[in-house]
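Written below as structure tokens is the structure these notes are about.
The complex is shown incomplete by one protein chain, all other protein chains being positioned as in the whole.
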Amino acid sequence: MSAVRCIDVCKTYRQGDEDIHALDHVSIEIQNGGFVCLSAPSGGGKTTLLNAIGGLDVPDSGEIYIDEQRIDNLSKGELAALRLSKIGFVFQAFNLIPVLSARENVEFVMQVQGVDADKRRSLAMSILDEVGLAGMEERRPAEMSGGQQQRVAVARAIVSRPALVLADEPTANLDSKTSDELMELFTELNMNHGTTFVIATHDRRVMSYAKRLIKMLDGRIVDDIAQS
Amino acid sequence: MRILIKLAWRNLFRNHRRTLIMLSAITVGVWAMIFMTAMTQGMVTQMIHDGISVIPGHAQARNPQYGDDPTVNNLLPVPDSEIAGRLEGGGFSSWTTRLSVPAVISSERESRGVTLLGIDPEREADFTFVEIDTIDGRYLESVSDEGVLVGAKLLETLKTKVGNRIVLMSQTPDNDIADRGFRIVGVFSAKVELWEETWVLTGKETLQTMLGVPDQVTQAIVFGDNYRQVDAVSDSLRKAFDDTVSVQRWTELDRYLGTMLEVMDGFTLVWVVVIFLALSFGLVNTLVMAVFERVREIGLMLALGMRPSSILGQIVIESMLLLAIGLALGNVLAWLSVKAFPDGIDISIVAKGMEMMGASSILMLDLRLQDVVLANSVVLILGFLASLSPAWRASRYDPIEAIHKVD
Partner (left out) sequence: MEITLRLAWRNLWRQPRRTWLTIGAMVFSNVLLVFMISLQFSVYDLMINNSLRAFSGHMQVQAPGYIDDGSMRQTVAEIVPLASELRSDFPDVDIAARATGFVLASSEQRSYGIAVYGVEPAFEPGASSIPGLVTDGRFVESGDEVIIGVVLARNLRVSVGDELTMLGSGRDGSFAAAVLTIVGIFDSGIPDLDRSIAEIPLATFQDVFYMRGSGHHIAINAPSIDAVADYQQRIGAVLPDDLELHDWTALQPGLKQAITADIGSSFFAYAILVILVAFSVLNTGLMSVLERTREFGILMALGIAPGRLGRLVLLETALMGVIGILLGAFLGGLLTGYFGATGFVMPGMEEMAVRFNLPARLYPGISVATLFAGPIVVFLVSILATLYPAFRLNRLQPVEAMRAA
């Protein structure tokens, strides 16, 4: 079964007088348990593709399936519910709610999912432990390093055990050591829980962790390499 | 300075949504300040106008004993030609004399207590009753007219009609009861129903004859040009009578109306200040936000060598521009809303209540320049003071810290 399937997806932006083909007839399929890097230079279409897969952006044409469920024709509300239950997101740094502690940031999403308070708390504590933040649960984002903040974001993304985690330049604001640690965390989660990862990046170091590397240029897939 | 104004102007519209909201708040506030003031002033002006045109005039001359013992025993001689001459040349816009006594009026079926006024119809025609009424039947024709005018409400109460006879009883100086029959020749209506129940008018000489007080009157009444300035009028009146009379201004004769005049002027100021205070929270908030968003920018300007006083000036100018636009819009809106009711606002649904306050049921709006000036100056002066604090803080930033601030 495939975690993600895109069939002939197109997306065009207008910038000034020019049409930008951010996605130009893109078709890919990612199996469950995949660990995929999307790499492209700036403006190559990787973020657009990631957003389309995550239901944040609706393609102009083509079909997108998550867990064999077609999503490009869903409403905003249905997409939000889908993201909440099936997809975890990790963005660039500074994506936590600044006034909530690490634990509360993780719990907030679960609360929206309707998890009851006791379960929420124990899940949050164990997931923070799993991402290596034991003892830091009550810190606010401003009291943590960039790497720690990203770990909270990862914890928040995976706490509800989504089948698919989408990460957009997760290491953009991290130094190389912290980047490595984050990627090792991703690899671990991929192996232990079978979570599918799709990571958009132009960091070679990140690409080296991927089992599969998809290269894009001008909205087209130009290379699709399996790595060991 | 010009560059500061330009900066302030552009900054004002950088966050146009916030500026528009604040502008709406100022506009509504200023509109309310002026419109509400026009309503209350209109009400008071009219109360006073109606009130003093009916009875007191701007000032009255009476027998000095009348105040303690308001009866026909303490009357005033009708002004002789010398006094009349001084009254003519006294700078009054009009004057008259009246004989006014309490009386009981009886029709065939009903009796009521009223105030019977003997008037000089030609002189009265200049002001008082002609202004408050429309008359069915006819008006009085001369000082010796033997007919009476009654109010519409009284006519109804007495269950009689124009052309019928009624009997009036009152007291003579010897405390005999003088009574005589009169024919109702006309009916007047007044803005306030109470007046229609209270006043009965006849010829002055007719009444003098009935009471046996020839050539005597209760009071001489004068009008000046402006009811707010009656000192000169009352002095002039006293001089006309060679200081033999006691002269009272309308503010003393009707203390309720006199107080209303003062209270309402005070009320206007309180109202304007209260509205401004309610606005000031939003104004200071807007400025605090505007400064907060631009901390880095202000730091840069300071680092580039702009003086702190220029930063202060820039924020204050920004605030004053905002207030000035709001004031302009508020003033225009208030002016338009006042113009929208050229015939006043009909509040006859509470006519009886307005009557209790002494006001009529058509609320005329009175937009006075001095009230507009007051509202505008309060907003500008207090607005200036309110913007000093955020502006001062902005000018005190440390440039290095400010530039590196992240939010």
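A and B are the chain letters, set down in written order, and residue numbers restart from 1 in every chain.
The rule is simple: a contact is a pair of C-beta atoms (placed from the backbone, for glycine too) under 8 Å apart; a residue touches a chain by one contact, two chains touch by 3 or more.
The structure displayed is predicted, hence computed values, not measured ones.
Contact with the chain not shown here comes from a single listed residue; of A:5, A:46, A:156 or A:215, that residue is A:156.
In the complete complex, the hidden chain is touched by one of A:83, A:151 or A:215, namely A:83. From the options A:24, A:57 or A:218, the residue with contact to the unseen chain in the full assembly is A:57.
Among B:114, B:166 or B:237, the one in contact with the hidden chain is B:114. Although one chain is not drawn, its touching partners on chain B can still be listed: residues 17-18, 21-22, 24-25, 28-29, 32, 36, 39-40, 70-71, 102-104, 106, 108-114, 156-157, 159, 169-171, 175, 177, 255-256, 258-260, 262-263, 266, 271, 274-275, 277-279, 281-282, 284-286, 288-289, 292, 347, 349-358, 407. Contact between chain A and the absent chain runs through residues 51, 54, 56-57, 77, 80-85, 87, 89, 91, 94-95, 97-100, 104, 107-109, 111-112, 117, 156-157.
Operating definition for what follows: only the chains that are shown with their structure count from here on.
For the pair chain A and chain B, the distance between C-alpha centroids works out to 73 Å.
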